[in-house]
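Have a look at the structure that comes next, please.
Every protein chain of the complex appears in place save one, which is left out.
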Amino acid sequence: MLRLPSFQLVRAESVDDAARALANESDTRIVAGGTDLWPNMKRRHQKASTVVSLANVAELRGVKDTGGEIRIGAMTTLTDIHDSELVLAEQPAVARAVRSISSPVLRNMGTIGGNLCLDTRCTYYNQNEEWRQSINYCMKEQGETCWVAPNSPRCWAISASDSAPALCAIGARVRLVSTDGERTIPLPELYHDDGIDYLAKRPDEILVEVIVPKAGVAKTSFWKLRRRASIDFAVLTVAPAITVDASNTVTDAHIYMGAVGSFPIRVHESEKALLGKPFDAETIAEAARVARKDGTPLNNTDFIPQWRSRMIERYMEAALREAAGLEVDRLAPRHGFGE
Amino acid sequence: MSNTTTLTLRINDEDVTVAFPTHHTLLEVLREECRLTGTKHGCELGECGTCTVLVDGKPMLSCLVLAAEMDGHEIRTVEGMMIGNTLHPLQQAFADLGAAQCGYCTPGILMAAEALLEANPDPTREQIQEALAGNLCRCTGYIKILEAVEWAAATQRGEDTPPAKESIYGSPHAATKGE
Partner (left out) sequence: MGKTKTPKAEAPLSDAASEAPSEGSTDKKNVASDRPLNLIGKPFRRVDGRAKVTGQTKFADDLHFPRTVHMKLVRSTVPHAEIVSIDTTEAAGMPGVLGFLTGDDMPNTFGILPVSQDEHALCVGKVRFVGDPVVAVAALTEDQAHEAALKVKVEYNDLTTIASVEQAASTPEPRIHDYGDTGNIHKQVSMSFGDLDAGFAEADEIFEDIYYFEGNTHLPMEQHASIAFTEDDGRVTIYSSTQTPHYLHRSLAKVLELPASRIRVIACPNGGGFGGKSDPFNHEICAAKMALKLGRPVKIALTREEVFYCHRGRHPVLMKTRTGFKKDGRMTAQHLQTALDGGAYGSYGVASTYYTGALQTVTYDLPKYRFDSIRAFTNKPPCGPKRGHGTPQPRAAFETHLDKAAHRLGIDPADIRLNNLVPPDSVTANYLKVGSIGLGDCIEAVVKGSGWRERYGKLPEGRGLGLACGSYLCGAGLPIYWNFMPQSGVQIKLDRSGGVAVFCGETEIGQGSDSVLAACVAEILGIDLQDIRLCVADTDLTPVDLGSYSSRVTLMVGNAAVQAAERAREIIAKAAGEKLDVPPSRLAFSEHRVFDIEDDERSMSFVEAVQAAEAKFGTLGTTGSYIPPRSPGRYRGAGVGPSPAYSYSAAVVEVEVDPQTGIYQVEHVWMAHDVGKCINPALVMGQIEGSVYMGLGEAMMEEQVFRRLPKKRSNALVHKHPSLLEYKSPTFHEMPPVTSYIIEDPDPNGPFGAKEVGQGPLLPMPPAVANAIFDAVGVRVDQVPIGPHHVLEALERKAKGKEGRVGPNKFPDYDFGVPLNVPTVAEGGDGKATNQETAGVRKGIGTMKDREEAVGKGGQ
């Protein structure tokens, strides 16, 4: 049986408690739902001598309607989010993204804070200690080479969070707390384009809350590609939020892709192709055609990168067409959205 | 040396006081300290659903839960399913239909199915598939499991609807004897 290495467990009762523990101890990590940290620690590619658990911090749980916005506590489980009528009514694409994560049993444990801070993934990295030893480790952990791109100076591990692109597209913000105070940043600013240093959150900061705008006029959607309709991480996600005026001309476009880079990628090329144009099949086809320029699928997850790259156009087109209310005429694989 | 935690866990409606290394998961403590080996493991990484137990009525992966954080929670394992000496309708259906072949994924699937039926006494086949989609099985091809959950749900609703003849004998065909 694969087991956890030993560590000190700090069971925080409040955010302050947790922030203090993070400030005072070195070599510390936060655990929320445990569905990312525990496997990573069992495989020993994430290490910690002290783990601060947020499980008992009641203030971090729940979906609140604050009038203008929805505030989701970082420890709210993924199940509670996709089952929230408020989230479903206001931001159905977010609900769909969250419902698409892994499997029902895992969503009962995984939290939104954890999913947003999900460690970047790579098939050279998410392996047992002994396996990583046999490739002399990789750049992300102990080694020197990024085996996906051996001449690369950077790590290309993948951002595999499903909630991140969906929440980025609709303009969500996150609140970070430490003993030094707190700050609220737009979600896209939480991420760096780097497989190792992928979070702008400092190690002593706790992501405590996701602030989700209520449904504006934007038309949203969420599409996800993966091998199996359950358990698997995405190899591509597409999350558009498109605003059109009375004449159906696109006035604002926020489109993010996940799992084809080390952070949720804003698809500028597609946005440019849409802005100022009618939100119709023709514009969408063009926006989809150029989407590929922004993604960099590499050979470090399931499926060959060439095909994933091709799928960017297909999935972008499907997601945009769905957002535009157009018929999506191709076979949609079973996504496990449970809709 | 690792830290030790001593706790009273509430398992299958009984209080059990156990001491264990703090970094041990609920899976390890159930199997090793409590000797409740009905809960199995297939990966210990949250990838197969084999170790599913109920925590406060919700299916969770016991391989990714620290036992040290389980105070104040109600834990249910496959050992708590029988009612006296009578099998739970799910157990009965799984045993009779052969929904348990090697039986290794069975406890986890029973747990997930029990939670489903608790929340939804009359699930559609798609809802059952979705509820169990985090549990891998290599023997059955899942079909007998779906049929067993449907049968058990019907039994729990007080309906007498055994599985279709075709699911036990196969579909009739030209070479069927006596036709």
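In this document, chain identifiers A and B correspond to the written order of the chains, with residue numbering beginning at 1 in each.
Please note the rule applied: a contact is a pair of C-beta atoms (placed from the backbone, for glycine too) under 8 Å apart; a residue touches a chain by one contact, two chains touch by 3 or more.
Just so we're clear, the structure is a prediction, and the values are computed from it rather than from any experiment.
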Displayed chains contacting the withheld chain: A, B
Residue of A:T123, A:S152 or A:T249 touching the missing chain in the full complex: A:T123
Residue among B:I11, B:L36 or B:A153 that touches the chain left out of view: B:L36
Residues belonging to chain A that touch the chain removed from view: 1-3, 5-6, 103, 123, 126-131, 133-136, 145, 147, 150, 227-233, 302-304, 306-307, 310-311, 314, 330-331, 333-334, 336
Contacts of chain B with the absent chain, listed as residue ranges: 1-2, 21, 31-32, 35-45, 47-48, 50, 77-79, 81-82, 87, 90-92, 94-107, 110, 128-130, 132-144, 146, 160, 162-163, 165-179
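The rule is simple: only the chains that are shown with their structure count from here on.
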Separation of mean Cα positions, chain B and chain A [Å, integer]: 30
Residues on chain B engaged by chain A in the complex (per definition of touch): 1-3, 5, 21-25, 28, 41, 43-47, 49, 52, 58-61, 63-66, 68-69, 112, 130-131, 133-136
Contacting residues of chain A [partner chain B, same complex]: 1-9, 11, 33-35, 38-39, 42-43, 53, 55-56, 79, 102-106, 108-109, 229-231, 336, 338
